[in-house]
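Below is one structure, written out as structure tokens; comments come after it.
Here we show just some of the chains, and they stay where they sit in the whole.
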Amino acid sequence: MGLKQLGKAAPLPPSPDEAVLERVSNLHADTDYVARFTAPEFTCLCPVTGQPDFAHFVVDYAPGKWLLESKSFKLFLGSFRNTASFHEDTTLRIGKSIATLIEPRWLRIGGYWFPRGGIPIDVFWQHGTPPDGIWIPDQGVAPYRGRG
Amino acid sequence: MGLKQLGKAAPLPPSPDEAVLERVSNLHADTDYVARFTAPEFTCLCPVTGQPDFAHFVVDYAPGKWLLESKSFKLFLGSFRNTASFHEDTTLRIGKSIATLIEPRWLRIGGYWFPRGGIPIDVFWQHGTPPDGIWIPDQGVAPYRGRG
Amino acid sequence: MGLKQLGKAAPLPPSPDEAVLERVSNLHADTDYVARFTAPEFTCLCPVTGQPDFAHFVVDYAPGKWLLESKSFKLFLGSFRNTASFHEDTTLRIGKSIATLIEPRWLRIGGYWFPRGGIPIDVFWQHGTPPDGIWIPDQGVAPYRGRG
């Protein structure tokens, strides 16, 4: 499949620009279905303070010709480690990068960010129209409750 | 960006009228998406008894040209600390203040108030029509259960 | 506002017929929104056995000109304490009493009754059509699970 990172020693890319998100052929390209990736391990930097930010991401998509390759996705997420950007922008950048690469019939991303100033921000984006007849469960991530 | 409070010493405004809710440019103004702010730390005063009231707020909106600036939102909420008003009114006032400032494509606010007389009141308002094709998860706040 | 019970010594009315459910002006009568009252403290009597019955109520409504006054609602619920009626009837009576008084754009009531003979009964009624564009979260009351 010509994958550059799967099954090889793959160092963490230093930035999203240097990361290589990869795709593999979808064996069921004639079928409408949904794949969900849940990524609770994400960190980047705050563009204002330079301090670490953390988020939990869930990506749902209906594949066309391509599937998102899982290891490259993990490395792509890891490449944000030293990158500074706002929550809304980071979430959409991740979603759009995947959409550009794999040309899904439909895709959505939920970014669930840890609280700052006592107030967490979540970002929800979807791209394209769900193909007629697919089934998309709720992401069901627990709401933030503070304490008590 | 000319923000008045971000990155500066920002004292708690004495009232909502004196608070300055601020906005920043939306880098993805050509994209329909949703941002959620969850604010479990809110208090104001009861207009009948003068005693403190408490609430948990969740705001969802689809940004147009502007994003809600997070620190000013925190200070705006804090500015109700010495203000007396009814639950329904306070919830709508917060929602309408944000809507007026950032002119979102769509916005909703859920106000989940602590019980008085054994009966909590929740207030749910939305403004505008969700843009075609956006995705809006449930707020999922736990229902009040009393005891047992 | 001419309220008869708010801010006064208000004894428990001896029956629903003697209770006075009250209303106050809706400051946002030009706005479609929803208010939820959650009342986990309710008891009446079984018309067959005379034994106490207990229920948990959740009322959602879209106010028109009037809001339901909270203290009178609490007293109204308390007035069923010595009244005997069936679960279905009691739930609808409460819902219809509120609807008649406050003429909401829409209203619904969920009555979640404690089990009798090992089988709880829940009653769900709604009145009118939700105004276009309002947002109504699930009531989300936990299903009865028995044991284990």
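Which chain is which? They are A, B and C, in the order written, and residues in each are numbered from 1.
Simple rule for what comes next: a contact is a pair of C-beta atoms (placed from the backbone, for glycine too) under 8 Å apart; a residue touches a chain by one contact, two chains touch by 3 or more.
Predicted, not measured: the structure shown is a model, and the values here were computed from it.
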{"item": "With 3 copies placed, total copies in this complex", "value": "10"}
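Just so it is clear, only the chains that are shown with their structure count from here on.
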{"item": "Touch-based graph of the chains, sorted into line, ring, star, complete or other", "value": "line"}
{"item": "Where chain A and chain B are represented by their mean Cα positions, the distance between them in whole Å", "value": "27"}
{"item": "Euclidean distance of C-alpha centroids - chain A vs chain C, Å", "value": "44"}
{"item": "Set of chain A residues in contact with two or more other chains", "value": "none"}
{"item": "Of chain C, residues touching chain B in the complex", "value": "6-7, 26-28, 31-41, 56, 58, 63, 67, 70-71, 73-74, 133-142"}
{"item": "Of all residues in chain A, those that touch chain B in their complex", "value": "48, 86, 88-89, 92, 108, 110, 115-126, 129, 138-139, 141-147"}
